[in-house]
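Every protein chain except one is present and positioned as in the full complex.
Naming follows writing order (A and B), and every chain is counted from residue 1.
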Amino acid sequence: MSTATRRERGAASSASLRHRMAERGVDRKLLMLLPAILFALVLFVYPFTYGIGLTFQPLQGTVDKWGGGIFANYVAFFGDSFIFDSIWITMRLALPAALFNVIVSVPIAFKLRRKFRGKRFLSTMLVLPITLGTVLTAQGLLIFAGRQGWLNRFLIQSGIISDPLQLVNNYLGVTFTLVISGFPFAYLLISSYLSGIDPSLDAAAKTLGANWKQRFMRVTLPLLAPGLATTFILTFVLAFSVFPSARLVGDPLGTTRVMALMAYRSFAEQIDYSMASTIAVMMGVIELIVIAIVLLGRSFLYKGSTGGKG
Amino acid sequence: MSKSQIVDEAAPFVRGAEKVLAEPKRSGHASRPPGEKSLAASPGTWFVWAGIGAFFIFLFGIISSVLVDSFGKPWFRTWLPENFTLSWYQSAWDKFDMTHIIGVTLIVGFSVVVISVLIGVPASYVLARSNFPLKRLVMVLFLLPILIPPITFGIPLATVMYNFGLGRTLIAVILVNLVPSVPFVIITMTPFIEQINPSIENAARMCGANMRQVFVRVLAPLLVPGILAAGILVLVRTVGMFELTFLVSGPSSDTLVVAIYRAMTSAGGSEARQLVSAMGVVYTVMMLVILVIALRFINPTQLVAQVKESRDE
């Protein structure tokens, strides 16, 4: 240790300050980072801290009703079951949808990994809904899966059901939109993770006598798991902030009264910016908690190279 | 020879070996070789194809429902509408000034793409190539806007915009859409640049090129595929971005998605469903045009893989 520090000092004496800074990575190249940092500070950090500050400036009405002084918004958030329950409502929608998207994407990505005719077409079709957007998906779903829609009409005429199924304007409707818009995304990510795993590992396991189930469980899945965790996080983020579809195909006063909707109501309908910010910030906090749990779990998984093309 | 090439060349060999192993067992139906082949008929396969099938039924149903609806006169209790008409498109243009809305959408989309590429790509170059103090903090700073729900930072951001008198303006719409787009460009371009061999830059310098020449003559051409891919994804995201735009846009700065949402939820009874469908079709057509142009340049599912292959050269 002591020899190392002695050398360090010896080295420093013959190198200029600019040299030493460059050694640590501080040089003119860093200037190129400046616009992005400035941008993040002005458009993200500043408004966000401003918003957090806003949560401690409750409207007089909130203070009168809930007390708690500058913490009135938080008292209201945890005290008002109409607001507080939206946490569970959001979770009940987002967690299953994100899990479903990830779990279903794995076998499909696996199946479509091998080359076959029309593969490009098929994967393009799978990815297509990314461009539809939630609003359009909601509109289509209302027509297609509504009481008069083709889906119910087909099921009734083929004699499978006698009364139309209630598929929209409820929990199910929102789940459908979350799957339709989230699955392509999950599939896209997982298939790129999968392509990063060297196929010769699978071949090696094969020569060692493992059947496909063993190969999947012992080789592919452990290598894929960190990617799955990342994919889950990203699809969860998408599902967690569901807003237009909860309003349009859901039951916005009941089972799909999600946090984003509550925040927007405070913002645009009640013009209570401080309460809106409070709900928004709490939304961020809760989402980050879920992400932290997943990341913690992921840290126990193998993280090194997957021997793939990169 | 690149690694992937080696793998690709090895694959037929392995498959060939499998075939040889399978040969003597051909006669019996039950005696499949272990591994791949038995998977072909497994319930897992049926599950996969059924899942893909169901997905496509919904996808096709949704798109064609909207399409048929937008051309239908009355359509209630029948498989198809009784008459077809173009009048919903006519009234969409009359009532909402669609030309203006499409114009706003494209202006917002392309401005966001150009600005986020200009800000994001130099930043990702630095992140990909050098280590500096607080690098992790900077990375987190760029990750947060992608991870945090748009509403969470959108509401405070919108409040700030209104405070500065920017509410309902085109500038505000562009600015809020930049918040997730710049980090998105950075996050996608950083690994892309990492995959470009740094000794290529060193080689250029050894040939006597200064930093500017290295950027213009060597890096820029190599970055074009990545920038195109990232730009197209940003464009698609921005055109489809509802939450952030909705918070700050007003009648004259609504993008198409927001206009559709407003038409669906406008106070005092929403617009006729078919009118909304007509707008939806316009939106889809616009997206398809963007996509068709985009697919001439990139294949979205192979975004990552292609980058890696090109580096091996």
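The rule we apply is simple: a residue touches a chain if its C-beta (ideal position, glycine included) is under 8 Å from a C-beta of that chain, and two chains touch if they have at least 3 such contacts.
The rule is short, and it goes like this: contacts and distances are computed from a predicted model.
The complex appears with one chain absent; UniProt names that chain "ABC transporter ATP-binding protein" among the candidates "ABC transporter ATP-binding protein", "Sarcosine oxidase subunit delta", "Multisubunit sodium/proton antiporter, MrpG subunit (TC 2.A.63.1)" or "Inner-membrane translocator". Of the listed positions B:155, B:218 or B:291, the one in contact with the omitted chain in the full complex is B:218. Touch with the chain omitted from the figure is made, among B:45, B:85, B:163 or B:202, by B:202. Those residues of chain B that touch the chain absent from the view are 1, 197-200, 202-210, 213, 217-218, 221-222, 310, 313.
By definition in this document, only the chains that are shown with their structure count from here on.
Centroids built from CA atoms put chain B at 15 Å from chain A. Remark: chain B residues 2-4, 7, 10-11, 14, 34-36, 38-39, 44-45, 47-49, 51-52, 55-56, 58-59, 61-63, 65-66, 69, 76-77, 79, 118-120, 122-123, 125-127, 129-133, 135, 138, 141-142, 144-160, 175-176, 178-179, 182-183, 186, 195, 236, 239-240, 242-243, 246-247, 257, 260-261, 264-265, 273, 276-277, 280, 283-284, 287-288, 290-291, 295, 299-305, 308-309, 312 touch chain A in the complex. The residues of chain A lying in touch with chain B in their complex are 24-27, 29-30, 32-33, 35-37, 39-40, 43-48, 50-52, 54, 104, 107-108, 110-111, 120, 122-145, 148-151, 153, 176, 180, 183, 188, 191-192, 195-196, 198-200, 203, 206, 211-212, 233, 237, 240-241, 243-244, 247-248, 259-260, 263-264, 267-268, 273, 276-277, 280-281, 283-284, 287-288, 291, 308-310.
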